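Have a look at the structure below before the remarks.
Missing here is one protein chain; the remaining ones are kept as they sit in the complex.
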Amino acid sequence: MFYREAGQFKTDYASDQALFPIAQDRWFVLAVLFVAVAVVPFFVDDYWANAITLPFLIYALAAIGLNLLTGYCGQVSLGTGGFMAVGAFSTFKLTTAFPELNFIVVILLSGAITAGVGVLFGIPSLRIKGFYLAVATLAAQFFLVWLFNKVDWFLNYSPTGQISMPPREIFGILITGPRAAPEAKYLFCLIFIGIFALLAKNLVRGRVGRSWMAIRDMDIAAELIGIRPLEAKLTAFAVSSFYVGMAGSLYFGVWLGAAEPIEAFGIEQSFLVLFMIIVGGLGSILGSFLGAAFITLMPILMKNFMVDGLQLAVVTAKHIEITMLGVLIIFFLIVEPHGFARLWQIAKEKLRLWPFPH
Amino acid sequence: MNPELLFFLETVIGGLMAGVMYALVALGFVLIFKASGIFNFAQGVMCLFAALALYDFMAPGGWVDRWFGFTFPVWAAIALTIVVMIILAWVIERFVLQYLVQQEPIILFMATIGLAYVLEGVGDILFGSDVKPLDIGLPQGASDWLLDNFNLYVEKLEVVAAVTAAVLVTVLAVFFQRTRIGRALRAVADDHQAALSVGISLRTIWVIVWSVSGIVALVAGIMWGSKSGVQFSLSLIALKALPVLILGGFTSVPGAIVGGLIIGVGEKIAEVYLGPLVGGAIENWFAYMLALAFLLFRPQGLFGERIIERV
Partner (left out) sequence: MEGDRKFGDPILEVQDINLSFGGVTALEGVSFDILNGEVRAIIGPNGAGKSSMLNVINGFYHPQQGQITYKGKTRRQMRPHHAASSGIARTFQNIALFKGMSTLDNIMTGRNTKMRKNLLWQALYLGPAKREELEHRDFVEHVIDFLEIQAIRKTPVGKLPYGMQKRVELGRALAAEPELLLLDEPMAGMNLEEKEDMCRFVLDVNDQFGTTIALIEHDMGVVMDISDRVVVLDYGKKIADGTPEEVRADQRVIEAYLGVTRDDN
């Protein structure tokens, strides 16, 4: 009844190409943004920031990154953890080597460095495809983590083998370090990720996004209509790694504050982010957010339920959690292999017809 | 013999033996990929699961012992574990694969990762997560004969593994080439639709092939478990088998064997001669880099045919 596009006529292609061509969608997005910016900060304490909002936002950024590569360009990567490590260690080295450098610049530079590394490991994609490539990206995962763990220069010769983030301010507000206010961290990440989600959306609906999708759907035909596979695949690796690198930078700098290469950037991270985009929806920016929300929130809910509710031992709860995660993933794949994004679309279709479905 | 040469020889033999172990795991991958196009990430966890089940059937202090107060002899435990793996294959087909037949490969791949989580969680809940020594009476220690006559240090267990692998591959080859089910399997591998249309039941085939690779997983689990105990890290040998796969090809049984040997030897040599120079622990990634470098020059893998692309 309320979700109708009847009467909203578009008179030029510009409005048809708009991000949210339907007025109700625009209002909905504005409302969500309003709540996120003006309401949530009042409720964010340390627990909410560190356990829920920061993981959600930062993983969403990583998921967008991986989705650009895997969902849009069709190149499966299992190296996300390794690329996040590149972002994190770039941030660590840059902030400690140049303490005066603005933190935003540090994040962007970390992303750029990761993009370079990503292109390097993306080169095999020109020769090999599918699962062969997926396995090849594991080379990046294992090699990079090994490199950061072994070469003391990356750790600034830290005797504990850990890196920790020094406190940094943006516009006089403390963003990183243990004394930063949770709402400051939250808002910073929110704004940062909001902007980059928008940029990603713009990319995928333009020429670049179309050439990625063309390569994904049928690479030979794409090549024959004049899309260069080299250019399309390597830009996908570059942009994707840029996003993943920034996510790694925020992951280490803002959320964790301290990290150990093997623990924080293991292959589990790669799988986790891959789960997010599959559960959320391949080839969907919105899906990246939904997937990140699901994968970060679900274990917390389950843990609360089992440990606090059923009084189970923490270890047993951990095992049940792993099992349940597996079951849920299989369940979602069976019920909706195209992820939450598709469910969302179907819901909107239904809503358009409601309450007269015929 | 020259001690340096002897040392090199020992390294190569050690590598070959490790390669056989990798090949055993890779074989399980290849079987499933060949018949169903599924990249079964749960293969490593299946090895762990099989080894855990075997342990609990036969070991004192295992699950059966604690509940019923007796243990099975080794041969019965192995038979029972095979039954468990067949049931597992049936359950996987019945509750997972059946619903995902028409999906994209990546969706199926994801489902097997989910499966790996489930098996890992269930394995931990059922069998506990502590390290369990697995001893089914395989010979341990160095081979005296080789040590005495050639001054070579070779683990007996690894020789047994190599022989077992050879037997297993021969049996599988005969099974594929000579039996009716084998023929149906190859038909399915070539073209699902066409196989269906001549009356081959895809679901039965899938259960069979998952059972077979469950049994292969059991063999690999026994070998690795006898070598270093049954524990969670056993499931990580899947990661060791992946470079073998890209080297030998996802669909080639000889590729898995030869690829396994190449990776095994290459890795051992690198570990011994290159490792100390760069700070060690390179076994995690060296195999991948080796396979990757190889692929850049021969994208179709070891035994793959050059693909003629058409439009």
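Each chain carries a letter (A and B) given by its place in the written order, and its residues are counted from 1.
To be clear about the criterion, a residue touches a chain if its C-beta (ideal position, glycine included) is under 8 Å from a C-beta of that chain, and two chains touch if they have at least 3 such contacts.
What you see is a predicted model; the values in this text were computed from it and never measured.
Asker: Touching the hidden chain in the complete assembly: which of A:V151, A:L224, A:V315 or A:L353 does that?
Answerer: Touches the omitted chain: A:L224.
Asker: Touching the left-out chain: which of A:V32, A:A51, A:L199 or A:A347?
Answerer: The one listed residue touching the chain not shown is A:L199.
Asker: Among A:K150, A:R210 or A:K303, which residue is in contact with the omitted chain in the full complex?
Answerer: The single option touching the absent chain is A:R210.
Asker: Tell me which stretches of chain A touch the chain missing from the display.
Answerer: Chain A touches the chain not shown through residues 13-14, 17, 199-200, 202-203, 206-208, 210-211, 213-214, 216-218, 220-228, 235, 239, 283.
Keep this in mind: only the chains that are shown with their structure count from here on.
Asker: Determine the centre-to-centre distance between chain A and chain B, using the mean Cα coordinates as centres, and give it in whole Å.
Answerer: Chain A and chain B have C-alpha centres separated by 33 Å.
Asker: Would you tell me which residues of chain A are touching chain B in their complex?
Answerer: 70, 76, 124, 127-128, 130-132, 134-136, 138-139, 142-143, 146, 149-151, 220-221, 224, 267, 271, 274-275, 278, 282, 316, 319-330, 333-334, 337
Asker: Can you list the residues on chain B that touch chain A in the complex?
Answerer: Per the stated touch rule, the residues are 39, 95-96, 99-100, 103-107, 109-111, 113-122, 124-125, 129, 239, 242-243, 245-246, 250, 278-282, 284-285, 288-289, 291-292, 295-296, 299, 301, 309, 311.
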